[in-house]
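Following this message is one structure expressed as structure tokens.
Note that one protein chain is taken out, while the other chains of the complex remain in position.
And now, chain A:
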Amino acid sequence: MADTSVQVQQPSRSRDLDKLLLRPGNLVGPRFEPGAELRDDLQAFAKVLVVGAGGLGCELLKDLALTGFRNLEVIDMDRIEVTNLNRQFLFRLEDVGKPKAEVAAKRVMERISGVDIVPHFCRIEDKDIEFYNDFSIIALGLDSIEARSYINNVACSFLEYDSDDNPREETIKPMVDGGTEGFKGHARVIMPGITPCFECTIWLFPPQVKFPLCTLAETPRTAAHCIEYAHLIKWDEVHRGVPFDPDNPKNMKWVYDEAVKRAELFGIPGVTYSFTQGVVKNIIPAIASTNAIISAACALETLKIATECSKTLSNYLTYNGSEGLHTKVTEFERDRDCLVCGPGIRLELDPSITLQKFMDLLEEHPKLQLSKASVTHRGKNLYMQAPPVLEEMTRSNLSLSLFNLMGKLPKDIVHVNGMTSKNDQRTSCLRKLRVVFKGVDGVTDMDTAGGA
């Protein structure tokens, strides 16, 4: 069969990718093992979750499916809107109103045979944590800081440390994260415990500056001031108790009309309907090309993480195409004290403590201040706030001893999901806790227990 004198190469879909995966290289990762087996394993075993099926998500699904990955899942709670169609190329006008995840998965599978994509039309918080542990790599195509933060929390919660506080390799859940705004974007690789997690470098995403209410009420100067006055002050004055719905065109028109009146009153130019929508919904401009660039960089890094077929991005790429083209790679450092990707907060507890008392303690703990907690131990729900069925089923645990609930282990990891305050805002968060029971001498070391 192998007649080297004649250049016959079997026609294969993997024609181009094989050059990268089957041939030895010089600028590759330490564990790169080129060969057909690598390609076949990638197809058979690597499983990637794409979070978000919007501008980045659509591109990511296509890119990953054409980069050797065959097992993909996608999660998105949104439905298709007309304004998506200038960049989310898997959707057509007749798809408007349908779930993004479902249509995106279907379209990619229709065109690329052999690829399996499971869609999940739900919120990321609706899946239990173990769902996320099933993936080799998580690729994020999101436009919100809160959602990134949540997935980061989840991925970091799987991370375990050995007795020397070094991350256990098999517990590292790699993430690639992309983001765009107009002609700008970023792509990054997060290896929890090794490279900074989203929370380590949270300062890269400063909170949005809001206008002081007194400016809106007393000294408006710009069109945005007039719009925000109508949106944040006048609406409540007039529609007592009725919440403003940004997706209701009547509501939006009302705000626009009020903003126009106010602007005329003060002689302020620039209030238009389009600008009103932009301010009220905080619309981020988005175009196809930037999404394509950032997603492609993320897909390439996903392949490198899975195969080590080249060097990996270390660890943050910024792209700006508005004035010429500037790309820059920055190697950010981990925050050793990070609450999310660090070894976890250690809690020394009395073995007699009940689950309820433990939850009270989480609320009082200065570093945690975690309320409305749901507690899980090794995938088992000890107490769940929701849904009501689960709450009822686990309620009786509240009066039981945590030590017994945890199978009388002297120390182990507990995951807690709850609410915390950040910048005066309530946000949901997930924390990993290292629980140690005082006065219990176990032969089992916590770390081996955790890694079981």
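One rule holds for everything that comes next: a contact is a pair of C-beta atoms (placed from the backbone, for glycine too) under 8 Å apart; a residue touches a chain by one contact, two chains touch by 3 or more; residues count from 1.
Throughout what follows, contacts and distances are computed from a predicted model.
Peer 1: What does the UniProt entry say the missing chain is called, choosing from "small monomeric GTPase", "NEDD8-activating enzyme E1 regulatory subunit", "Ubiquitin fusion degradation protein" or "DNA primase large subunit C-terminal domain-containing protein"?
Peer 2: Protein name of the absent chain (UniProt record): "NEDD8-activating enzyme E1 regulatory subunit".
Peer 1: Please pick, from A:Ile75, A:Leu300, A:Val340 or A:Leu405, the residue that touches the omitted chain in the full complex.
Peer 2: Residue touching the chain left out of view: A:Leu300.
Peer 1: Using the touch definition from the top, which of A:Pro220, A:Gly344 or A:Pro410 touches the missing chain?
Peer 2: Residue touching the chain left out of view: A:Pro220.
Peer 1: Taking the entire complex into account, which one of A:Ser144, A:Ser322 or A:Ser352 touches the absent chain?
Peer 2: Going through A:Ser144, A:Ser322 or A:Ser352 one by one, A:Ser322 is the residue touching the chain not shown.
Peer 1: Please identify which residue in A:Lys62, A:Lys100, A:His120 or A:Lys234 touches the non-displayed chain.
Peer 2: Only one listed residue reaches the unshown chain, and that is A:Lys62.
Peer 1: Under the stated touch rule, tell me which residues of chain A contact the chain that is not displayed.
Peer 2: On the side of chain A, residues 4, 7, 9, 11-17, 19-20, 23-27, 59, 62-63, 66-67, 82-83, 85-87, 89, 92-93, 110-113, 182-183, 219-222, 266-268, 274, 278, 283-293, 295-297, 299-300, 303, 310-314, 317, 320-325, 327, 329 touch the unshown chain.
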